[in-house]
Structure formats: structure tokens, C-alpha cells
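Missing here is one protein chain; the remaining ones are kept as they sit in the complex.
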Amino acid sequence: MSARRILRAGPVSYTILVVTALISVFPLYWTAVIASHTNNEMARTPPPFWPTGNIFHNLRLAMDQAPLTKALVNSLIVAGCIALGTTLFCTLSGFAFAKLSFRGRRGLLAFTIATMMVPTQLGIIPLFMLVAKLHWVNHLQAVILPTVVSAFGVFFMRQFLSQAVPTELLEAGWVDGASTFRIFRSIVLPIARPAMAVLGMLTFLMAWNDFFWPIVALTTQNPTVQVALAGLGTGYVPQQAVIMAGTLIGTVPVLIVFALLGRHIVGGIMQGAIKG
Amino acid sequence: MRHTLTRAARIAGVVAAAALLAAACSSDKKSSGDSGGGNSADKVTLRVGLFGTFGLKEAGLYNQYMKAHPNIKIVEDDVEKSQDYYKALQTHLAANSGLDDVQGIEIGFVADIVAHHANQFVDFNTVPNAAQIKPTFYDWKWAMATTQDGKTVGLGTDAGPEAMCYRPSLLKKAGLPSDRATLAAQWKTWSDYLAFGKRYEAAAGKPVGSHFIDGAGSLFAAAVYQGTTAYDDTSGKPIPQTSDGVKSAWQYASQAATDKLTAGLEPFTTPWNQAFANGAFATLPCPAWMLGYITSEAGQAVSGDWDVAPLPGGAANWGGSWLGVPKASKHQKEAEDLVTWLTAPAQQVTMWTSQQHFPSSSTAAADPKVANAKSEYFNNAPIGQIFGDSAKNLKQTPIGPYDTQLEQAFRSALLTVESQGKSPESAFNDALKNAKEIVGD
Partner (left out) sequence: MTITTTPATAPSSAPPAISPPRRRRRTALGSRAAYAYIAPFFVLFAAFSLYPFIYTAWVSMHEVDLSTPNKMTWVGWSNYTKLLHNEFFWNALKNTFTIGIISTVPQLCLALGLAHLLNYKLRGKTFYRVAMLMPYATSIAASTLIFAQLFGRDYGLINWVLSELGFHRVDWVNGHWPSQIAISLIVTWRWTGYNALIYLAGMQAISTDLYEAAVIDGASRWQQFRYVTIPGLRPTILFTIVVSTIGATQLFGEPLLFAGDGTTSGGASHQFQTLGLLMYQQGWTNFHLGQAAATAWTMFLIIVVLVLINTALARGRRSS
């Protein structure tokens, strides 16, 4: 009896997964189609289904019309710093909330989670006033530092660590005389690694696509990718092809990150440092 | 105690790491946020903040200016969607920080700027040569950017006098006249226009799926400014429930909707864009700046199969912008000079010949290059004269800070009549309810 064989995916599973993958990727494909045709061509019924060689022309136009190279570098810095910072700070805080005892722990955690429940779109005005006072307008730190604060990240790491880290392991360490930091570094961090990888990746993506705050705090002189893309297609007749070509350029680095790190991160989750 | 020392050291290490991270992520020496002025050779960089419709760079005006003023560098800061631009502008004005040296102001929010931010902008009545500058503009254009106590927040760039664009071939197929002189006579009033539209819809030869006008909202938006008041009274207070412009515009627009003369489309949406290529409507109220839009969306295949006739009911305006100089700018004088030059009659003529933006300067509109302009795509229609007449005859209707939102409320109400079959009375009440929510109390 091959239990192993049953644990392999069958044809039904593959079909479902392939269909899901196609649906997930279709809009990105459609972006390429729009990027190869003029507005007029896209308006035909039925619309064209395949991208054409025109896409290269539009890609070049997009690079000319918007400072995309600078924007890509900026976005890499911004999203990278946010992902790193969030993961680090939220793991530290999550660990403290999960496993350390201190005065005000319950209240502070509840308050942090409560802040997640209030929508933030109105906070742009006071936040901008604050950032302006710091003279950070049009500088990358105006986008990085406020975004590193992630109550979700704290909540997530706290949940994960409270379940995944056996307290007796920690207590054994303390009894042995190790400092809290040593315990954190050698026991908690390895266990937390898969969750940190997931949090980091998702935070990176969120920061990469963020538009609402960067468009206010930055200008096209020092843009992130989404801000730079907002300046594309100007004129009374925005050529969607150029805008979509720019969008593709803005998405490619994300795909590269996936390609390079995807297996690594996914492997990390797979290995799952939690013992059954 | 060794324990305490180690612990303190660890704590310090964590905090130091955090600080380092913050410092590393915030050192941003490459980019400079200030318009760097005052260094070598007194080179001044002027930042011009615009939204997607100005075309100043494309017309080569920046290069022209920079060649004539070697110490000035012009850098454009552009956002395509004016809603995104306005959101950023409002935030910057609230903090009085992060503003560019020149800021574009659209007609949709000029009233808000005038009402609430006039003292954050340079008053163009106080610049040198103000007395020579003012008469070059249309009265109504100047007035729109002026406060009750006479401060003018910006100089006009383009204007949007309206006409009626149409597809001659579609009208011909329906057996109706299609030359602009005849139509000018037959479309004198909105009632005449609607009667004509009924004939179009009833015609046997009318192409399948085609309607007379793109949407009732377009009719409404054009007609509402043809009364004595539009959405506001003379003090800028919203009065949609009693305004005569709203009443008559609603009457015509809702009639068009109930008579099924419209394609039920909203301008600048994807379906509307696509409708050009598919001939879904025969007529379309069009401001001057829409000609380029139509050319691009409808494509070269139908070149010559579009034409322009005067707008029924008189003159109207849709769109148009100004350039203002925030007082927060570090280079006010240079920015003022730039704005004055960019909006001067000669440059407005260039904007017409190069980008088809109709001037907001009456002097420029009188220039033969503008006044005698014809459009090949539009069947050689004398667009300079048609739009020029509209601009000249435009009445000064009071504007207010909520006009854009109120117009949207009425457009939405008309859409429910067109697409959901709502009765005009109940839709009008919906619009008034929305208006109350918009204005607040």
C-alpha cells in the first residue's frame, strides 16, 4: 500500500492548479496585450488577443517619458528597507509580546491591534504635516519610516511565535544562564525564519505597490515606481499602451525577486522549522 | 553582575541596530528635495507641478524659455490624473510645504483654491505689468480665478469653449442634413436639437446600435452654464435646487434620456473611449481640447468623417486651467516671470498650433493663426471661428467649490434614468439628496 503515492497530486488537482494559475496570470498577460496596441485597436470587438512587436516601441516610450530607472532603484531601496525593517522590528516585538512578560503587555498589544481597525486614508494630512516639519518631503525616508510601522506584522509574528516556540525550550535556556538575546538569536530566530520570510515577502510586495502615500510625500523628481508610473501617459489622450508598458517595467523586478528568492522562501516554508 | 552587563550590552546592541537601520534607510544624499538655487552662476531650478493635460513641455515652450534665460532650469513634475494631483496639492497646501514653484490649477478646483487658499498664492494683480497682462485674457477667465476682494490666484492657460461635434456619415445614413450651416440653423436651441435627435432615432437608415448623443450627462454639463446661475449664486453658495441653469439643463437632459436618444455613456471611461471606434453615437458636445482626443480615439480611418457645428443654446465652457505661483516658492520672482511668459498671447498661439489647446487669451484668439484655423480631420471645419465665437460670447456664471461634485451628482442621476429606467422626478430628488450630502450643513 503506497501511502506516498496517494500523497501525490492527481490529474484533477493538476487541472485545478493549472486553471488557477492561468486565471492568476491572465491580467498580467493582458497588460502585455494592451501595451502592444493603440487605444483605437483595443476598442475593437472582439479585442486583439495576442501581444505584438509594438510592445518594444512602447516600452522605450515609457522609459523616455518617466524616470523609470531611478524609480526602480528607489523602489528597491524603499521596499527593501521596509521589508527588512518590518520583519526585524515585528519579530522583536512579536517575540516580546508572545514570550516575555512585562508590565502593560496585554494593554499595549490590544492597543496596537486596535490601531489596525481604524482606516488610515485620513491620516495622510497629519502625517504629511509631521513629515513636512521634519523636512523629509520628497526624501525616501518619508515613505520608508512611517510604513515600517506595521501592527499587522506584530500581530502576525506574535501569533506565530506564541504557537511555534515551545516555552520550555526558552525556560531551559534561561535556567542555563543564557541571556534573553542569546536565546532570541539561537532558539527563536531559526524557528521564526519561515514566518519572517513570508512576512518579508508580502511586506515587500505591499510596499512596492503602495501609491496612496508616496504620491503625496514624493514627487516625480524622486519617485518610487508607482509615482513614476502616475506621470505616464500625459496629455488629454493618455495612451494606455505606454502606461501598461510602464506597468510591465514596474512589475518585472518583482518577478525577478520571486524567481530568485521564491524557491528559497518556499523551501523555507516547506522545511517548516516547527517540529510535529 | 556579568548577567546585567551582557543584558545591557544586548539592549544597547538592539537599539543601535535599529538606529543604524533607520539611518541607512534614510540617508538620501543623491536626491535633493529643494529647488537648488543660489549656487554656481546663480542657476535657478523652477519646479512646475502639473497634471496630465497641459502639453507645455510637448509644445517646446520650456526649451524656448530656457534658451532665452540660460540661468533658469525648468523641471516638470507631472501626475496624469488630476484627482491624484489635487489630493497631493490639498495635502501640500494644508501643510504649506512640498509645493512646487508653479502649480497648475484646474477649473474643477479653482473655486476651492480661490475660496480657501488665495493667500497662499501670488496675487497676479500685484505683479509688475499687471495692468498690461489682465486685458489680454477673457473677462470670464480672469474672473474665475479671482476672489471676492480682487485677488487673482493664477493666469489662464487654455480654455474649453464648446461646440457640437458630429459624424456626418451617420446623419446622412439616417437621411438627415449633415452640413454644418444647416445644422447650425436647425440646432439653435436644445429643443430643436432634441427634436432633430428624435428624427435620428426613428430613421430607418440609422446604423444599428447607434444613438444620437453619447450621454444625457454631456448635454446637462453643457447646458447648465447657459443660464444666469449654474450651481451657485453670486456669493458662491450652492443653490442646485433653485438655480435656473440646473432646472433647464435637467429638463433637456432628462428628456433626452427618457426619449432614449442617448448611448448612456460617461465621458473618459473605458466604454466611452471604445465607443468612438465603434460609432456608437452621432453627436457629442465637445470643447476645443476634445478634438485631439477624438482624433486619437476614433482613429485615422474616419478622418474627414467628423465635423463641428455651434453648440445649441449658446456659449458654454468645459475645462481650462490656470498656472499659479505659491508664495511658499523660494523663487517667486522667477516663477512669476515664467508663468507670465507661458500664458502670454504668443505662447498661447503656439499651444493652439502645436497642441490644439484653445487660448484663454482673447488677444491670442484674435490672432489669424487661431481665428482662421481649420481642421482637416473635422472636414475642414473653421474651428478657430466656431470656438472663438463661443469663447467670446461666454457669460460669466458664478462658480463655487462644489461644482465638480454637484455636476457628478446630476450626471449620476441622469445615468440612473438612462440605465436603470428611473423616473426623472425621482432621479432629480436623488440628485438633490446627494447634493445635500456633498455640501453638508
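Each chain carries a letter (A and B) given by its place in the written order, and its residues are counted from 1.
In the analysis below, contacts are C-beta pairs under 8 Å (C-beta built on N, C-alpha and C of every residue); 3 or more make two chains touch, one makes a residue touch a chain.
Remember, it's a predicted structure, so these values are computed and weren't measured experimentally.
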- Just the residue numbers, please: which parts of subunit B touch the chain that's not shown? 7, 10-11, 14-15, 18, 81, 83, 87, 90, 93-94, 112, 115-117, 266-271, 274-275, 278, 280, 401-402, 405, 408-409, 412-413, 415-416, 419-420, 422, 430, 433-434, 437-440
- Can you list, in ascending order, the subunit A residues touching the missing chain? 1, 3-4, 6-10, 13-14, 16-17, 20-21, 23-25, 27-28, 30-31, 34, 42-43, 45-47, 88-90, 92-93, 95-97, 99-103, 105, 108, 112, 114-127, 130, 145-156, 159-164, 166-168, 171, 174, 179-181, 184, 194-195, 198-199, 202-203, 205-206, 208-213, 226, 229-230, 240, 243-244, 247, 250-251, 254-255, 258-259, 262-263, 266, 269-272, 274-276
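Here is the rule we go by: only the chains that are shown with their structure count from here on.
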- Enumerate the contact residues on subunit B facing subunit A in the complex. 3, 6-7, 10-11, 13-14, 17-18, 21-22, 24-26, 28, 31, 33, 47, 49, 52-53, 55, 58, 75-81, 84, 87-88, 91-92, 94-98, 100, 273-278, 289-290, 292-293, 296-299
- Query: In the complex formed with subunit B, which residues of subunit A make contact?
  - Reply: 38-40, 42-45, 77, 81, 84-85, 88-89, 92, 124-125, 128-129, 132, 135-141, 144-145, 177, 179-182, 215-217, 219-222, 230-239, 243
